[in-house]
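Just one protein chain is left out here, and the rest sit where they should.
Naming follows writing order (A, B and C), and every chain is counted from residue 1.
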C-alpha cells in the first residue's frame, strides 16, 4: 500500500557489492527482507510488479559519473520515485584466497571501472600482473575464490563472503570517491520537507536545443531553484535528442518548487517527476540560493506575495 | 461605494480640452456630472477625497510621449486605479473670431506642444506670424476670443465654445496622432477579463539597475507576459533612481499574470498595482505572445500544470 | 574642425537660466563666446549649422525627470554627440524688486516645474498668494522686474541680472535636487577613457517589445555593462513604438563596450551613438558591475580571451 514503510527490499546484486552495503545502512532494510537482483532493470521491475517494496540502485559515482542504466530505467516504463538517497564511500581492497607476497601475483580480476579507479596503485604495486576484466566487483571476488585468478579488486563486503583475505586496503587512487544510490518505490506522497531536500526530474525539451534548455534553466533560476546536477541521455530516436535529468534543491511541497515545476510542465515536451527526498548528509554543501544577489525567494516572500495578489484581485489596494 | 458605477466625473480642464472630449466618449460620463479640474493633481485628489467618483486624465501622446504629472500622481499618495483607457485622435484646428485670410494673421496663440505638433504646417502657411506660447489649448482659444492674438491653435471642442470659427482643419504634421487617457477611481475589484486587457504597474527596483531591470523583464517573459510600454520617472531622491511604469498585456485575474505579479512583488523594492482594464480599440495590435517560440503559456496550460502539481504532490504520478 | 576645442558656445536661454550657470562652470566656455538660444532645437541646430561649436542643453532633473525635447533632438536630424556632462544643484530663490514682507505678496510668477518643486514652501509661507504660471525661470524674473507680479521664483543667476533682491533662499522642497546638462558637438573622436565614463545611446528595437528589450539588456549584461538610465520616447508613429535612451557605464574605446555596441547594432532596428564622456563628479556612485557575481569582465580578461582565441585558431592549444 502507498505510504506503508517498505519491508521487502531488492538491490543490485550479486551479494557482496556496494549496493548491498549501501542498503544495509538503512535500519528498515536491516530489519527487512533483502534480495539481490541480477541487473538494475530487474531490480526496478520487481518493484513495478509488486514483488518488492523498494529497490536500491546506483545513481552516480564521483569518479565514474552517472549510472546510465538507472537513469534510463527511471525515465521509461511505469513510473517509480526516489524516496531516499544513500551516499557511500567507495573503498577497494585487493583480496586473495590466502596471504601472499604481491610479487607472486600474476593475474588480477577486476571490474573495468574498479581497475580504472585503482590504475595508479596497480601500476605501482603490481607492474607485472595481468589485469583481467570481469563483469562485476562480486564476480572478481568469486572467480578469485575459485582459483581462476590470483587476486581480486573488490568491495570490502565481498571479501569475507567469499572466504578471501585482504592483501591491501584502500587501493583506489582517489581515497574520497563516493557512490550515490537511490531507494526507489512505486509512486506515493513524498515525505514532508526537511529544509534540505532534492527534487529529481526527467525532462524532455521541445524543438531546438538552445532556446529550450536555456528556458528550462531560466524557469528554475527565476524561482531561486538550484540545479545541483544535470545529465543528458539519448532518447534512442536519433543523435541529438536527449532526456535531461535534473537534481534541484528544494521539495515539491514548497511553493517555489511548485511554481517552477508548473513552469517546466508548461514549456517542456514532457516532465517526469522522480521524487523529492532529504539530501544525504554526504551531499555537497548547499550552493548559493538562486541567481546570485536575487532576493525575495524565501517561503515567507512567497506567502506575502500570494496574500498581496489576493488583496489586489479583491480591489484592496493599499 | 466600491463597485458602484461612477456618476460624478472630473477631468483635466479647462472646458474645451481634449480631456473633456475624451470623457464624453463614455456613456456614463455623458449622463453624469462632469467637472473640470485645474490640474492633474487636483483632478486625482478630488477622487481621493471622495468629491468625485472618477477622474479622466491624459497618460501619453503618440507624439509628445508620457504625461509625466499623471505618472507621478499615480505612483505616489493614496492609491488610485485605472479602470478604463480612452484613446482619442488629436486633431488641431486653426481658429479665429472671424473668417480672415491667413496672410492677415500676425500672431498665433498655441500651447508649446501643440505648436510643436503643427510646426511644419505653421512654417508653410503662416511663415511670418509670431507663434506665442500659452499654457493650454483652451487658453489659446480664450485669449484669441478676447482679441489678444489673431488666431489660435486649439482642439475642435474649444472652437464653438469660445465663439471662434475654423480657418484650417487638421493642421498637425502627423495626421494620425492620438492621446491616451485613463479613467481613475479609488481601488475596487477590477472588471472581469475580456481576453484583451492591460495591467498597469509602478515598479521600484532594488539595488543596482542592470540585474534588477533584467530580472523584472525576465519575470514577465517567463510567464509570457508582454510589455507594451515602459516609462521611467525619477523618484526625486537623486539622479539614477527611477520608478518604472509598465503596461503589460493580460489581467490580474488570469493565472499567468497572477504568477508574474507575485514574482515582481518578491524581487522588487515596491510594486504598485495601477489597474487591469480592457484595451481601447485604438490600442496597437497585440504583440507576439511571450518570448518568441515559447509555448505552453495559455490559460489551459496553466490549469493543466496546476492539476499535475496537485497529482504529484499527492503521490499520483502517472 | 573636428577635434578642435570649441570656442563658440550656445545654451538654452534666456540669459539667467540654470543652463547659463552650468555652462559657465566650464573654463573653455568662461573664456569663449556664449550665446543664448530660444529653445533646445534652436541651440542644437546652431551647432549642426556650424554657427556654434557646442551647445549646452538640459538632459534631466532629479525631480522633474527627462527633458524630452533634448532627447528627441538627439535622436533625430543630423547626428550630434555628447562630449561633457555637467550636473548642477538646482536652487530656487524668491526674489522681488525690493525687500518686502512676505505677507504683502499677492502674486508670484513661476515656471510650472519651479512652482512644483517649491510647492510645500509656497503653501507654508505664501498661503494666500496666487501662483501665476510663466514660461521660464528667466521670464518669472523679468515679469517681476517689470512690475507685472509681486515676486518671482527664479534661479540665483536671474536675480542680480534683473535688479531683483532675494527675499528667501533655497526654497525648493528638496534641497538636493540637481539638473544634468549635456555639452553637445558635431561628431568627433571621443576623448580617451578616464576609467569612469558613460556611453549614451538611442536604440530602436525590432518587432515586439518583450523579447526585444530583454535582448537589449542581455547584450549589455553579458558584457558586464551597467545601465545607469533608461528613458523611452515615442517615435511619433503610433502608440506603443518607442526609442530607448540608454546611459551605460563604460567608454566606446573599451573592448567590452565595443563588443556590446556591436551586439546592439546587430539585433536592433537602429542604434544611434550619442557619445562617450567622463562622468561628472556629481553622478551617483558606480553601481555593481555586470550581473552580480559574474567575473571575468575586466579589460585584462578581455585581452586574455582575445590572445587565447588567436592561439586556438592557430592550432596552438595548450
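Just so we're on the same page, a contact is a pair of C-beta atoms (placed from the backbone, for glycine too) under 8 Å apart; a residue touches a chain by one contact, two chains touch by 3 or more.
In this text the structure is predicted, and so the values were computed from the model without any measurement.
**Student:** For the chain that's not shown, point to the residue among C:5, C:77, C:160 or C:187 touching it.
**Tutor:** Counting the whole complex, the residue in contact with the absent chain is C:187.
**Student:** Quick one: which of A:53, A:150, A:197 or A:231 touches the chain that's been left out?
**Tutor:** The single option touching the absent chain is A:231.
**Student:** Among A:35, A:62, A:76 or A:298, exactly one should touch the missing chain; which is it?
**Tutor:** Among A:35, A:62, A:76 or A:298, only A:62 touches the chain that is not shown.
**Student:** Of the residues C:6, C:65 or C:263, I need the one that contacts the missing chain.
**Tutor:** Hidden-chain contact among the options goes to C:263.
**Student:** Just checking the interface: what residues of subunit C touch the absent partner chain?
**Tutor:** Residues of subunit C in touch with the missing chain: 2-3, 79, 81, 187-190, 206-207, 211, 215, 218-219, 222, 252-253, 258-259, 261-263, 265-268, 272-273, 291, 293-297, 301-302, 304-306, 308-309, 312-318.
**Student:** Against the chain that's been left off, what residues of subunit A make contact? List them.
**Tutor:** 60-66, 68, 87, 133, 135, 174, 176-178, 180, 207-211, 213-214, 217-218, 220-221, 225-234, 236-242, 282-284, 287-288, 290-292
As a convention for this text, only the chains that are shown with their structure count from here on.
**Student:** Going by average Cα coordinates, which chain is farthest removed from subunit C?
**Tutor:** Relative to subunit C, the chain with the farthest C-alpha centre is A.
**Student:** Mind checking the centre-to-centre distance between subunit A and subunit B? Centres are C-alpha means, answer in whole Å.
**Tutor:** Roughly 57 Å, centre to centre.
**Student:** Distance-wise, how many Å sit between the C-alpha centres of subunit A and subunit C, to the nearest whole number?
**Tutor:** 59
**Student:** Would you pick out the residues of subunit A that each touch at least 2 other chains?
**Tutor:** 291, 293-294
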